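Complex shown without one protein chain; remaining protein chains in place.
Chain lettering (A, B, C and D) follows the sequence in which the chains are written, and residue indices restart at 1 in each chain.
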Amino acid sequence: MTQFYLFGTVAVAASLLVIAQRNPIYSVLLLIVSFGALSGLYVLLDAPFVAVAQIIVYAGAIMVLFLFVVMLLNAPQEETERDARAHLGRGSDPMRFGALLALALVAELAWALTRGWESGRFGRGAVSSVAALGRSLFTDYAFQFEVTSVLILVAMVGAVVLARREDRPREPMESGETQPEDRVAPGEE
Amino acid sequence: MPTLSHYLMLSAVLFGIGTAGVFLRRNVIMILLSIEIMLNAVNLTFVAFGRALGSGDGQIIVFFVMTVAAAEAAVGLAIVIALYRHRESLNPDTFTMLKW
Amino acid sequence: MPFPILTSLVALPIAGAILLLLVRSDEGRDRLVRNIALVVSILVFAETLLLWSRFDPTSADFQFVERHAWIPSFGIAYAVGVDGISLMLLVLTGLLTPLALLSAWESIHRKTRTFCVFVLLLESAMMGVFVSLDLFLFYVFWDAMLIPMYFLIGIWGHERRIYAAVKFMLYTMAGSVLMLLAILGLAILHLSVRGSYSFDLVALYGMPIPGHLQFWFFLAFALAFAIKVPLFPFHTWLPDAHVEAPTAGSVILAGVLLKMGTYGLVRFAFPLFPAAATFFAPYLATLAVVGIIYGALVAMVQPDLKKLVAYSSVSHLGFVVLGIAAMNMQGVQGAIYQMLNHGVSTSGLFLIVGMLSDRRHTRLIAEFGGLKTVAPRLVAAFLMVTLSSIGLPGLNGFVGEFLILLGAFVWKPQMAVLAATGMVLSATYMLWMFQRVNYGTVSEKNVSLSDLSRREWVLVAPIVALTVLMGVLPNLFLRPMTPSIERLLNQVRRGAPVEVRASDWRRVDERARGWRARAAGSNMTPAARSWPRVNACRSQSRGELPAKGARRVGTDASPRDPLCARVGGGA
Amino acid sequence: MLLLIPALPFVGFLLNAGLGRRLTKPQSGAIAVGSMVGSFAVSLGAVYSLLGQAPGSRAITRRVFNWITSGEFVADVTLRLDPLSSLMILVVSGIGLLIHIYSTAYMREERDGEFARYFSYLNLFAAFMLVLVLGANFLVMFVGWEGVGLCSYLLIGFWYTKQAAADAGKKAFIVNRVGDAGFVLGVLLLFVRFGTLDFQEVARAAAGLRPEATFGTLSLITLLLFVGATGKSAQIPLFVWLPDAMEGPTPVSALIHAATMVTAGVYLIGRNAVLFSQAPQTLAVVALVGVVTALGAATIGLVQNDIKRVLAYSTISQLGYMFLAMGVGAYGAGIFHLYTHAFFKALLFLGAGAVIHALAGEQDLRRMGGLRKDLPLTYWTFLVGALAIAGVPGLAGFFSKDEILSRTYSGGHLFLWVVGLLTSLLTAIYMFRLVFLAFHGERRPARLAATPPHGGQDERAFHHRLGVPFPMALVLVVLAIGSVLAGYIGLPKALGGSSLQRFLEPSFAAADTATTVAIVPGAPRAAPGDIGAGRDLTDNSQLRATRAEDGPARELGLMGVSTAVALGGVGLAVFFFLKNPRAASRVAERFAGVRTVLLNKYYVDEIYDRAIVQPMRLVADRGLWKGVDARLIDGAVDGLGETLPRLGELVRRVQTGSVRAYAASLFLGVVLVLSYFWWR
Partner (left out) sequence: MMAEFSSMAALAPMVCVTAAAIAAMTAEAFRTPGELMPIGPLGFVGLLGAAAAAFLLWDRHETSFSVVVADNFGLFITWVLILVGVLSLAMSAEAVERGRLPAGEYYALMLFAIAGMILMAMASDLLVIFLALEVLSLALYVLTGIGRDSPTSTEAAFKYFLLGAFSSAFFLYGIAFTYGMTGSTRLDRIGSVAAALATTPTPMQWVAVGLLLVGFAFKVSAVPFHMWTPDAYEGAPSAVTGFMSAGVKAAAFAAFARVFLVALAPFRAEWIGVLLVMAVATMTVGTIVALVQTSVKRMLAYSSIAHGGYLLVALASANDVGAGALLFYLLTYGVTNLGAFGVVGLLEREGRPSRQVRDYAGLWSEHPSLAALMTIFLLSLGGFPPFGGFIAKWYVFTAAIKAGYVWLAIVGVLTSVVSVVFYLRIVVMMYMTPAAAPVRLRPIPPMTGAALVASAAIVFYLGILPARVLGWAADSIRTMF
């Protein structure tokens, strides 16, 4: 019980700090902390393999990728000037609005998750063996597994296509060009 | 012992934090990070449910989700890089050439 | 298999249009293009005449019926046929299309080929509307017809053509989409009553429709048709469309398109939903009468010739709707006859206005004056169509108007009395216009106007001839209609044995609700049962003519069933 | 044969209208006159053969073709000649012929095409008028009825370049249309009531009815028909068009607006005498309207200065007389007056035409005078006409007018009789005022067409003009003779009995003879019932009996009174306008107000204009077109058309371009969906 609360608190706190940071580097690092706490929770849930994967894949790979990009772009600080046009509706900043909605969502989820059904303690038969998981993965989930390979292929190709440096001189393209003055202000027509 | 509900509540809170992050931060990379938080929250739900159901499916799904998350991150960051090349900015609110 | 004459009526113009598309569109080939289009349209006209000659005037049934499955899973068929009601409208369409083409001979120079293509497509769609015996098919033609007309107005129109074209399109669509829903409702009703979808008109004629559905279906149909007619508050698209359309467009618009609305009322709205129709007839007639007077008054103050004629159309078609609402032999026959008349004489007016505006490039009445001095033949033709439009006995307008008034009078005298003011007003605005255009001293601007050219003679002569022929020998046209109209009347009467009162609707609805609860599968005739009251006051309340032999001569106070007293109003 | 009567002029019309421009004046004149001669001849023949039939059942019926068939409604084009219509066709084709002849000279100055056009209209008019009187049912009659209206429109506006003429033509047509609407409604009601439109059938059915004690269907029918009649015959309240109609060529005024067309209303009532007899309420209205019109028009006629307008009001007044006769049930007398009036009024108009012709278009009495010497033939014939209309004994007008007055009196309508007498007095006064102003006294400033003898051409034209051309002179003389003699076929009983009355009688009674055929196939017969024809016949015979009781003495007495009145009127006119013009002006000054009112024709035109025409135009223009149409309906439509884009504009703003705003929208959607479940 205490472990749950420990990991839980760490995860929540770290996540909160992630979104409270201005500097993305700190955020990334804090997120790794959060993921660590989560993997602790996975252990508590008798899913050691997931816990390990969480550390390796998420913290080890994905977050590093993030860090890499942050470094690459060399733009750690968030810009703070406000864009006057970026308003949703009258006077309400999407920021505050979104946060409120997030609160509402949590409230709704809390309501949904506590009503109508009794959650007992976890039963015995947890599947925690890596062998069992592996077997299942390559039999029952073989097809899904293959699909993920395609997915990764697509992501790879995509990432290459998009992030590749220009290998030819830039020239403006009509198809994509929208000059600000080209746009007719609403109400003009 | 914590029950399923505890885990679900925790994941709900994390999910909420993730969504809030999408709105609170004005840096596209941070927004991506927030989405990662959301995915992780979902993962927690999967694992918790899997544990409650006594099946390994929950855990296996998490692997797939991780893969998806990685792929998304890769493409997303590539887009961010491409975008940064054009705009020299990571503030999502400045990307408003397309609107109305 | 006999020659599919109706299909060929629809297909021939399309074929002509395709042929035109194959011709290279050099500027120099305008003549060729025009001639091809004209020949095609004349062929179609000849075919309609052939149809008329083959038509059996003694039969009330649909003739030359062709039926092919189209979308069988929904009971949609390509079903075409013609009866006395639609026959004449086909001939009218056939006649007016070549005239419209001919009228554009000198006024349309831009994109002649496309123009001819659109006119031919329009003709095809119009033919389709009149021959369809399948509601779905009908709707397809009905809506498809908008497209070429839209282009005709929009491309070859005058200054505000785009506004007019869009307005025309939207008005008409807004009305007709609800009709589409009602059509769908009918088919689904058929499914629930008979077990299969059907859009077949004849099948739906025979299907009892519960009262509350009739109510809504009729409203949907009537709205679509009322906009097309156009009935009083829905008419404002018409002046704009007419004013902006090129002459050919106006001719077809006034000559045929407006008839689709009234045709729809006769063919669909009334026989399909007799009870609702009977209930709504007075309201419809009220709108019609308002339209008659309103249109006439507004026409009176128009400074623009085309607008004047457009408003006069509102007035004239008010008569037609009034006749239909009366739902007796004279009313309906008069209405259909008046459709033809209006088609002939208003087209004539538009042709002549077109000739004037070709010459002067204006349609403002004030710009003209004294034309009689410079173009006496033109003015003579103008006079003829004017008089026909006024309804001078001996010309066509009178026969229709008189029959409508008679029918309306027999049904609801007060309506006829009000409508009769339309007679006076029509003379007022037409003659005033005629005087301002043709009488007086000829002004500088008009001195050099030429009289009718040979082409214009060809345009005007059939119109004038028809106004006289139709005025003198109306039976030629009335006789083929009679059996079909009789069938229509019987159908409406069967469906609505008594006049429906507002207070009855509630009861009808209650019954219908009960009917719906029991409906699934049981083979009943709900309409017959759901009608609240069947009694003998029909002939009074529906305003039948006193039956021969049983006339109430000598008794001024007619023996009235007290139950009918509320409804009546007959003489 | 009957068909030929209207067909001949129609052929003339077709020829003149179709070939118009290619014909010379003599040719088109010949066509027109020839067709009328033919028509008149055929008419004579037809009447002759009619006379050969048994007196009680004189009728020739010719069904031409089936015109309209629609369910129970069947209308044939059928012509029928009976005593009444035989008189009418003679008047129409006879007077018509004369006026055609007159016109060949009168219209000589027109261009060839115009000349042919004139005659084509005139021929068309004759054709329609003949259809009107020959028509055997209401619908055929209506064809003629509207047709003559059309021709009247065309002929009034013959000089279409003249604004006033065009206006007058339009006014005539529209005012007539008002009446026609009533007519049509009457016909509709009639059909609903009787199931037929054939005159005989209707009469037979109506004869079987009891006269309506209260205002009922028959009264309504007849009243509506009478509305039609007031339009055509220029009675109150629809008389306003006739004075304006004088803008047309004078022969037209003579033919259409005096002798024939305007009497159609009277004919209509005569034709449906049986029907009207059953509706005493309507008859009362008819009589009242007639007498008021007669008096009113006469008073206006007193002060008018336009020679043709005086005659026009006189026509209205005389038509009022005829309606008075109809209203008191003296159908024969009314028709008799119609017949005599045709002669002398045509004569007067043509005479006036000769004057105008000679004065090169001058119509103002104040600028005439002393024409007696210059235009002797015109003067004398005009004088005959004036005497006839004034009711001087021995001339046509006297007999017919006296017949009406005596019938009025004997019918017990004392008030009407007095007013009638008063009108008679006024008639004599204004007619002789006219005569004296135009033909006697000094030459006024108006020059004869004589003055400018500059060149030889003009000189010849002048003489040519001054001497009334032969066709005109001939016609004047013939009409003058007619004006004297026409009355003798309808002598009052006291002086030997009225053969005309007897001749016409069957037309006014329910024709119930074997010779008449049912025109409408399957049309219902008169219903046999308790109130059958027999009773009605008894009523009629009783009526006749009462009439017979009126002794010749009383008739002679009445005759004397009216003679005295007529002569008195003439005398007054002599006093005021010949001997003491100053007295006349004194009176005029004394009653300046009244005079103004009369000069302005009781302001009826102005009232109509203010009360009907202007408001209607205003309502139509400002209220309906620009208000309801443009602002209300189009405004609503366009408003909808603007609201939607505005709404779109509003919604569009949500799409700020900020991806976070988009995410917020998405997120909002999520929360809403979930809260939907929450609240559900």
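In the analysis below, contacts are C-beta pairs under 8 Å (C-beta built on N, C-alpha and C of every residue); 3 or more make two chains touch, one makes a residue touch a chain.
For clarity, every value in this text was computed on a predicted model and none was experimentally measured.
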Where the missing chain makes contact, among the chains that are shown: A, B, C, D
Hidden partner interface residues of subunit B, rising order: 8, 15, 18, 22, 28, 31-32, 35, 38-39, 41-42, 45-46, 48-50, 52-53, 55, 57-58, 61, 64-65, 68, 71-72, 75-76, 78-80, 82-83, 85-87, 92, 95, 97-100
Touching residues (missing chain, whole complex) on subunit D: 641, 644-645, 647-649, 651-652, 654-655, 657, 659, 661-663, 665-670, 672-674, 676-678, 680
Contact set of subunit A toward the excluded chain (per top definition): 108-109, 111-113, 115-117, 139-140, 142-144, 147-148, 150-151, 153-155, 157-158, 160-162, 166, 168, 170-178, 182-184, 186-189
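As a working rule, only the chains that are shown with their structure count from here on.
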Whole-Å gap between the CA centroids of subunit A and subunit C: 66
For subunit B paired with subunit D, centre-to-centre distance based on mean C-alpha positions, whole Å: 97
Between subunit B and subunit A, distance of the C-alpha-averaged centres to the nearest whole Å: 2
Where subunit B touches two or more other chains at once, by residue number: 19, 22-23, 93, 96-100
Sites on subunit C at which at least two other chains make contact: none
Touching residues on subunit B, where the partner in the complex is subunit D: 19, 22-23, 31, 92-93, 95-100
Complex contacts: residues of subunit A adjacent to subunit D: 83, 85-89, 94-95, 97-98, 101-102, 104-105, 108-109, 111-112, 186-187
Touching residues on subunit C, where the partner in the complex is subunit D: 167, 170-171, 233, 235-236, 239, 294, 297-298, 300-302, 328-330, 333-334, 370, 372-373, 376, 387, 392-394, 398-399, 402-403, 405-406, 409-410, 413, 416-417, 420-421, 423-424, 427-428, 431-432, 435, 438-442, 472, 474-475, 478-479, 482, 545-546, 548-549, 551, 553-554, 556, 570-571
